[in-house]
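Note that one protein chain is taken out, while the other chains of the complex remain in position.
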Amino acid sequence: MASDHLVIAGKTFQSRLIIGTGKYPSNAVMAKAHEASGADMATVAVRRVNISDRTKESLLDYIDTSKMFLLPNTAGCYNADEAVRTARLGREAGLSNWVKLEVIGDEKTLFPDNEELVKATAVLVREGFVVLPYTTDDPIVCRKLEDAGASAVMPLGAPIGSGLGIQNPNNIRIIREFSRVPVIVDAGVGTASDATFAMELGADAVLMNTAIAGAQDPVAMAESMKYAIRAGRLAYLAGRIPRKMYATASSPVEGLVGR
Amino acid sequence: MASDHLVIAGKTFQSRLIIGTGKYPSNAVMAKAHEASGADMATVAVRRVNISDRTKESLLDYIDTSKMFLLPNTAGCYNADEAVRTARLGREAGLSNWVKLEVIGDEKTLFPDNEELVKATAVLVREGFVVLPYTTDDPIVCRKLEDAGASAVMPLGAPIGSGLGIQNPNNIRIIREFSRVPVIVDAGVGTASDATFAMELGADAVLMNTAIAGAQDPVAMAESMKYAIRAGRLAYLAGRIPRKMYATASSPVEGLVGR
Amino acid sequence: MASDHLVIAGKTFQSRLIIGTGKYPSNAVMAKAHEASGADMATVAVRRVNISDRTKESLLDYIDTSKMFLLPNTAGCYNADEAVRTARLGREAGLSNWVKLEVIGDEKTLFPDNEELVKATAVLVREGFVVLPYTTDDPIVCRKLEDAGASAVMPLGAPIGSGLGIQNPNNIRIIREFSRVPVIVDAGVGTASDATFAMELGADAVLMNTAIAGAQDPVAMAESMKYAIRAGRLAYLAGRIPRKMYATASSPVEGLVGR
Amino acid sequence: MASDHLVIAGKTFQSRLIIGTGKYPSNAVMAKAHEASGADMATVAVRRVNISDRTKESLLDYIDTSKMFLLPNTAGCYNADEAVRTARLGREAGLSNWVKLEVIGDEKTLFPDNEELVKATAVLVREGFVVLPYTTDDPIVCRKLEDAGASAVMPLGAPIGSGLGIQNPNNIRIIREFSRVPVIVDAGVGTASDATFAMELGADAVLMNTAIAGAQDPVAMAESMKYAIRAGRLAYLAGRIPRKMYATASSPVEGLVGR
Amino acid sequence: MFTKIVHITLNGDPLDVPGPVSVTRLLKSLEIDARRVAVEHNLVIVKRAAFDETIVNDGDTVEIVNFAGGG
Amino acid sequence: MFTKIVHITLNGDPLDVPGPVSVTRLLKSLEIDARRVAVEHNLVIVKRAAFDETIVNDGDTVEIVNFAGGG
Amino acid sequence: MFTKIVHITLNGDPLDVPGPVSVTRLLKSLEIDARRVAVEHNLVIVKRAAFDETIVNDGDTVEIVNFAGGG
Partner (left out) sequence: MFTKIVHITLNGDPLDVPGPVSVTRLLKSLEIDARRVAVEHNLVIVKRAAFDETIVNDGDTVEIVNFAGGG
């Protein structure tokens, strides 16, 4: 399966796991987790430089950008204008035109405001951005994002950081069936089987942060996720057996001794 | 995690995936699947030699027994006596004293007859067998099997060959908590996430046949399962994040541009 | 609980079950099912009169509108304009200003186009309609509908007619928590336990058509749903016991004979 | 459905809900809950009379035995002998030969010891008891209990008092299919939808105690369960619609305005 | 006196009817119970009270709808 | 005449009562309603009809049970 | 010299073979690799080392098994 790579906007990635950079116990642990995960794309937030305290170590000192592609996000933006402005700053800071577009609709659920999201997507696509929008598991919205020029759609599996796993598998399956761009399940993964399951549904990739950064052993969980994503992808391609209500013998029912 | 091996009755196994040898499209495909799975223990059935037709190729021509430990089963036996008799023959044929003990209670579900199973376990343990009994996800029966000298307990996740996945996770978790011997989830796995999930519940290993042999691409599914088992084991050890009903931001909520 | 009624836009309903009028084996069966269901609100579609064939019996001959409140829908409309036009016609036909607002985004899933839905809601509210919009289980969209003046929000449990049950309970729970108007689960119910579950999540009512009309015995299923809705509502109000991984004795653990 | 009654050992019951008598806030609340539940069979424990304190009010002062059939249980017995002895005492105390047979295998899970259970069933049946054994969701054990003369089988849905709901629906369905005696789901119900679901699986009745007695409002929950059981039974008889991955319109797709 | 024929579009289909004709008479000629339908004349809703004075002329578009089973 | 005291085990606890005593009188002395309990005498069930003639002697074991709340 | 024929039951089916015959010779005559099978003679397991001296006589029952694919 060496040739089964993730391709977004013409760029090829070795791993179908997209990893975050937030909430790790330390930058050193993050670096180890990134290494263990095998991921080659990581999300970063765009934030004001801390003027008062310049001692703070820089995140980038812990990321080998020759191996890890940076995907700036617009987390914390509550309307299209804020998101567009943040995306532009991210482009300057990162010297890349990719953006994980977030337009949040509400603080408690951190669910996206899809109407603003579609608007911001259209604006940024016109400006030459490669836009990866974080959205709900809504096939209609995903189609609109695609029509607006999104390079992938990133439906959530569950609320950000909730660890609830894929709440609506049927929607993810339908989105995969209808989309002509990669479908990346973003948010909601809590443990390895959630990631495997997402991939078995046909997701092209999974983006996660808290599930790894918040685990008791982030490095071990990162390695776990590396395997979980591979397992799910391979199972999707291999074609699982059908479900049956009853049993079917694995061993021959003839040639039994003494019968 | 190099040192995290499966140990049963003092014998160490590199892989926590135990694989079957039945129902493959061909022995050649089986051999490739075994290779891809990374498993080092495989179950085999004990059956009468076909006298009339000697041309039939031998299963063992396709298994490198220097790498793959053979675990004879007593599939198809419906009482303790049949199972004991078959186990003894299996020992002679395989020159090993290990047995996957099956005493089936009913043809449609292939669920075990636990009463007969406990009896047969006691007999075979006295005869020096290393007994791995296939049982239901019943903590009380598992305790009795352990008391009878079983070297592991193998609760089913779902009916053999059903591919329904782990039907009662709570029971598997409880069995793991109460058992002093390895817990091997045997039967019911349909796809990779089922195996990952079983391991996340604390299973020490998973035994499967149909999920791999019956997949559209058995070799790819075997590779998938290799990763699925590792992913689940690592996630179990890494310690997953707690589930929350609401969201928790992954990116900083301070330092937002223009606020 | 005699006083626990459903109140929408100031109007009180005895039943929390809203029933459909489509796809019954016959109008006579529909009438019996309505009777058995105890529902006092029924959805109807607005369609062109069949000019060529006037013999066709009228739906209204089988609905006692003195007992059953009619809720015209805008099913089949694919943008705000069509929906508004259909709603206006429905108002003339039914002499009531209530409408179940549907703006469909796609023929295969029949999921709503929420952007158009919010627009149509705003227009119709300005025209004095009592608008009950059919939407996805998206808390952000539900808030926008509420802000636009919707008298209730009707998130789907699963695709219309799919019978899959409540696919994302967490979202329904969150929507109920955030909404100041009644939350009516619309679409997706397949059997009684789905309806009970929806009510246990805090839904104020459930709207269903296919689950009843398509059952092998629609009248029996209608009666079942009457009880299912009551059961779920009462359970929600009664406050269920917490879940535990282990057992807790129901009988005294003291006073055992012979101890 | 007036004629759809529960019949066990030739005795007819109006309700398919069997209720408990333990753990209520007070006997008065219990009496009200029993009334609200519509149940006509209630389980009771057999315990030593409190010699030192005779003031304690008697349970029976709060049960109208002319309406409520008493089913003594053998809760707290850990082997066949204890259970048989307790059953005999229960018969004398209640002047009926019915018994809910429990032989517990372990204090933490309160799961049955099925081996001892089958033994005790055989003994009591020979003594003329009507035996209703509490067992696991194991079709093989249920068949053995039936063969031993049990008048019903009572597989657990989940651990006693856990409120986890039906953990293994497939097993309950299979047990129902194979049994020639009534199947009563005993233990595990947490809320109304669990009871409805159990009945939809084909259970002939559901026995519960904690779900009602432990609810914040036991009387309301008892009424809820009355409806939940009816809803589930009716849905089972009515025949649910099949599940579909996609949508099917409930309203006509022809005759749309302006098309 | 003689009657003229008007060509209208009714529920999407062409129809020739004696006219100009009021909505009331159009419904009667179609044997449609006026109390159970809603009428749109050239994209404008016609209130029931206005059925008599609303005249359908040559080239007009008319939609006549009622309730059908739905969910 | 004088009364003897018998030492019995009642519901697991030692008890001294005037006796030998019938089950009926034992229950009365304990203020227990005979109609609502079951009695086991030296591991043998005592039928209600036999409460009068069943005599509890020194060293005997007696279990008196009734119904308690259970599930 | 001449050979006698013995009637045995092999894997459930009747079989006539020249005999009495040792398990070793029986296997060879059946073209079965002795290293990969287990043999039961009249319900008793025959250790591989005893294949030579174990003689199958008229009326005996023999089971010859090996490994087949299973789960």
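Order of writing sets the chain letters: A, B, C, D, E, F and G. Residues in each chain are counted from 1.
One rule holds in what follows: a contact is a pair of C-beta atoms (placed from the backbone, for glycine too) under 8 Å apart; a residue touches a chain by one contact, two chains touch by 3 or more.
These numbers were taken from a predicted model, which means no experiment stands behind them.
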Residue among B:T121, B:S151 or B:S251 that touches the chain left out of view: B:S251
Option touching the unshown chain, where A:L6, A:L70, A:V131 or A:I241 are the choices: A:L70
Omitted-chain contact residue, chosen from A:V7, A:A28, A:V49 or A:V253: A:V49
Touch list for subunit A against the chain that is not drawn: 20-24, 30, 43-49, 51, 54, 58-60, 70, 72-73, 75, 85, 88-94, 160-161, 187, 207-210, 213
Hidden partner chain, residues of subunit B it touches: 249-252, 255, 257-259
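Heads up, the rule we're going with is that only the chains that are shown with their structure count from here on.
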Chain pair, A-G or B-C, that carries the greater number of C-beta contacts: A-G
Subunit C-subunit F separation of Cα centroids, rounded to whole Å: 63
Length of the line joining the C-alpha centres of subunit A and subunit D, rounded to whole Å: 46
Residue numbers of subunit F (touch at least two other chains): 11-12, 40, 63, 65, 68-71
Per-residue overlap in subunit D, given as positions that touch at least 2 other chains: 20, 22-23, 45-48, 73, 75, 85, 89, 108-109, 111, 159-161, 164, 170, 174, 187, 209-210, 213, 245-246, 250-252, 255, 257-258
